[in-house]
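In this view, the complex is presented without one of its protein chains, the others remaining in place.
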Amino acid sequence: MIRFDNVTKLYGRDTVALERVNLEINPGEFVFLVGASGSGKSTLVRLILKEIEPSRGAIYVKDTRLSSIPRRHIPRLRRDIGCVFQDFKLLPNKTAAENVGYAMEVTGQKRRAIRTKVPQILDLVGLSEMMDKYPRELSGGEQQRVSVARAFVSQPRILIADEPTGNLDPETSVGIMNLLERINRIGTTVLVATHDRDMVDAMRKRVVALENGRVVRDMVKGAYADEV
Amino acid sequence: MIRFDNVTKLYGRDTVALERVNLEINPGEFVFLVGASGSGKSTLVRLILKEIEPSRGAIYVKDTRLSSIPRRHIPRLRRDIGCVFQDFKLLPNKTAAENVGYAMEVTGQKRRAIRTKVPQILDLVGLSEMMDKYPRELSGGEQQRVSVARAFVSQPRILIADEPTGNLDPETSVGIMNLLERINRIGTTVLVATHDRDMVDAMRKRVVALENGRVVRDMVKGAYADEV
Amino acid sequence: MRFNPGFFLKEALKNIRLNLLMSVTAVTTTFVCILVLGTAILVSGHIEGIIGSVRQDVSVEAFFAPDATQERIDEARREVEGYPEVSEVTYISQAQALADFKDTFRDNPEIYQDLGSDVLPASLAIQIEDPSDAEAVAGKLKSAGFSEENLSYPQQTIERLNSVTSYMIWGLRAATALFLISSILLISMTIRLSIFARRQEIEVMKLVGASDGFVRTPFVFEGLLQGLVGATFAALLVVWFNYLFVDWAGTALPFWPISSSAVNAFFVVVVLVAVGAVIGVLGSFLSVTRFLRV
Partner (left out) sequence: MRFNPGFFLKEALKNIRLNLLMSVTAVTTTFVCILVLGTAILVSGHIEGIIGSVRQDVSVEAFFAPDATQERIDEARREVEGYPEVSEVTYISQAQALADFKDTFRDNPEIYQDLGSDVLPASLAIQIEDPSDAEAVAGKLKSAGFSEENLSYPQQTIERLNSVTSYMIWGLRAATALFLISSILLISMTIRLSIFARRQEIEVMKLVGASDGFVRTPFVFEGLLQGLVGATFAALLVVWFNYLFVDWAGTALPFWPISSSAVNAFFVVVVLVAVGAVIGVLGSFLSVTRFLRV
């Protein structure tokens, strides 16, 4: 589903964010991406979204090499990938419901479908009361959950979550992780970059660990730290 | 040092963010503020900074009632309070070092003092290599650490941290918490709003728990959850 | 992708409401620029009108020999009236010429008291539509039997008038073009700035899978609406001013050749509104495009 082929990403001349990363994620897998702050997790996510280009190497999503996708087809790629951004990236001039709805609008879905589905999804992340609030009127955790809701509302084939629980209390975090697992169970490929050790240790999924831009560990049924 | 006297905060007509909160934090204390997402932690922090005004009740910082501080003296109040914001609030047009330095500039400190102190502080949070990067060139965790560095660089009497480790891996988190503890040990009053259960449980400090805007628990040497 | 103008229009209206300061700025900028541009167009229209009527006053006088017969005069008059460059021909008889002369010197009767009624020649006063034709008409008159000394046309004056008026018209058009360019520049810069302030929004839209067109359309609608509103108000104000001015000039400056026909109000409104709308649309389109490369 996603394949990194010897990918190196430099920012500017000397910041090496990723170095010769080889990684293959199969359809329907659930993968945790762990690593210290600044180890390159977000860079990896941004590469998959074709937000940035690799300096060397090739990235394939659904067997298409990203560098061969013409600019006008990038939206199509992104509609197949739901993404929870580390900094949420909500639209400040749209309410929670409109932000979630926007991800459906861009795929050209019916107005009526949007109107029924958005409240359901917001309910799932525990925000049924916050539908009509603007991002600046939401708490950090609430914004994060709107971002989560937006990422999977259009039922993408791939779901990427960059630190989806950083602003959430442990209880809510468990709820979100269960949600991600449920989504994974219906066939969606899920990639979660996270620092939540308890969660990673509890869920026993495949864990890919980055260190200074290199993949240092890749274990099926892994844990957050090495000693497992 | 900080006293909440029956404080209620409403946003708009019906969103009750805090309800009749009574809280006293003594000089030199280290207090954790915990609670589910949306329980009112950030609201409490913003009230202390006089960023927003309480709907009812009074807040005292250093025995001064905040509502009696004239607008032109608010900067003086804020210079006494270092704050790590949940959304970092870095200045996008300043590098990491300049962002940290800015908090010293506003207090009118000597150019030379700034030039020697800022690198030391950035080194403490593990960002000695990132001095000249702009916020958009930093990873989420790196931005968060810049925000931490800025909060205590001018040695404020009070340090407030809203979710200071949400984007940090456990190891770095421990480093930051140790730093906060060290700052506390030299007499600074520290208030940390957090979801990091491991940290709260490990440090055994006073814990104030919020639930739907009410203080539901206030324990010396407490833990994240109730059952301690 | 299905195109849904209702959706995009609603988005645009909502954006205008939410980014009120920016919308107000864009509308006001458009308003001010179009107002200045419209005023420039009107003023130059009127000045060109005045210039045109000044030019119309150019005439050639052809004097008949003292012994010219009435047939000769009638024949010459008919011929001159047939010239295409000529707008009006007036015959001034010897008696009329003397009367005019006396009127001119009515304060100094010594001058004309001794003049016989046939001293002054009869003449044709020939109005010429375009002063640059004066010389051609003079040439024709010569071949029609008038000698050089019997023709009086202000050769030098006409040349001056020609060069001056053409310089003035040229200058007016240059000034109007300057205003047009300034308006376009200022309005599009305001739009660019207001879209620049929202570049992160555009980036987010692209990242959640919106196509370029989907992102752009509400902004373009917004620009169109802002341009239309600002330009329409400005255009109506300009035309109203013009109406008041023509009205006032008719009574206060009766001797000035100001006429409402110098400027086609409807045409001005259409041009101004079109300029506003086109800048609004193009400005938004190009500005958004700059930030779509995500």
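Residue numbering begins at 1 within each chain, and the chains themselves are lettered A, B and C in the order written.
The working rule: a residue touches a chain if its C-beta (ideal position, glycine included) is under 8 Å from a C-beta of that chain, and two chains touch if they have at least 3 such contacts.
Owing to the predicted nature of the structure, the values given are computational and were not obtained by experimental measurement.
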item: Contact set of the excluded chain (shown chains only); value: B, C
item: Listed residues C:Asn4, C:Thr25, C:Gln127 or C:Thr289, member touching the removed chain; value: C:Thr25
item: From C:Asn15, C:Thr190, C:Thr232 or C:Ser284, residue that would touch the chain that is not displayed; value: C:Thr190
item: Residue ranges of chain C at the interface with the undisplayed chain; value: 21-22, 25, 28-29, 32-33, 35-36, 39, 43, 101, 107-108, 110-111, 114-115, 119-121, 149, 152, 160, 163-164, 167, 175, 178-179, 182, 185-186, 189-190, 192-194, 196-197, 252-253, 255-256
item: Residues in chain B touching the chain absent from view; value: 49, 51, 71-72, 74-76, 78-79, 83, 85, 89-93, 102-103, 105-108, 111, 150, 154
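Definition applied: only the chains that are shown with their structure count from here on.
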item: By count of C-beta pairs in contact, the leading pair of chains; value: A-B
item: Most widely separated chain from chain C, with each centre as the mean of CA atoms; value: B
item: Chain closest to the assembly centre - both centres taken as Cα means; value: A
item: Whole-Å gap separating chain A and chain C, where each centre is the average of the chain's CA atoms; value: 62
item: Interchain centroid distance [CA atoms averaged], chain B/chain C, Å; value: 67
item: Interchain centroid distance [CA atoms averaged], chain A/chain B, Å; value: 28
